[in-house]
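What you see is the complex with one protein chain gone and the rest in place.
This part shows chain A:
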Amino acid sequence: SPTGDSWGIFTFLCAALCNLPALPALNCSEELGAGQSIQQTYDLTRYLEHQLRTLAGTYLNYLGPPFNEPDFNPPRLARAERVPSATVDLDLWRGLTDNARLAANYRAYSRLLCYLRVLDGQVGTAELRHRLAHFCASLQGLVLSIGGVMSSLGYPLPAGPAGPPAPPGTPAAPNDFLKKMDDFWLLKELQTWLWRSAKDFNRLKKKVPPAVVTLRLEARGF
């Protein structure tokens, strides 16, 4: 509808203008700032998903068969529970508040980043170390991006360590084979989380109302 188009155009214009550093006087709403960040975070999860495909392929080949077989499905032993799971009941997921949704993502990626960094220190080949380092840097960017969204919406960042190399209370794998299993599940959970985050951020995107932004533009005589 024509009316819908002009709202869209107004939103787009404000978004574009907000990105110009030469116009500090334009008072874009905080909601719009969050809208931009949500879009960026969404884009980051898609990019990371793509990067993970290559990284996982290389890493699983390094672990060797059966880890790199497409139908490999080992038991999820108790010790593997330390990696935060993305799997969640659908109704529960739908019912999450924005704050809870963002916080779950923030906590999960902070922990996953810790585990990945430990991996980086131990892994064998130079090529793998290089890929892992690159992925960790991108993942760190995602954590910061989610933090940015939370701040711009006025939510407090979840407490807890995002820093230490190995989260407390988790023993190292008792043997090399179990460690390979841990690595496999880490990559699997990363993958699942990135799929889930894309849906989380898509949902959040739709909740940022463009109408609020338009009103402010009208008030400024656009």
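The definition used in the following text is that contacts are C-beta pairs under 8 Å (C-beta built on N, C-alpha and C of every residue); 3 or more make two chains touch, one makes a residue touch a chain; residues count from 1.
Note that in this section contacts and distances are computed from a predicted model.
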| item | value |
| --- | --- |
| Chain not present in the shown complex, as UniProt names it (candidates "Centromere protein I", "Beta-hexosaminidase", "Cytokine receptor-like factor 1" or "Dynein intermediate chain") | "Cytokine receptor-like factor 1" |
| Contacting the left-out chain in the complete assembly, out of A:92, A:126 or A:159 | A:126 |
| Chain A, residues in touch with the chain not shown (by the definition above) | 61-67, 69, 74-78, 124-126, 175-178, 180-181 |
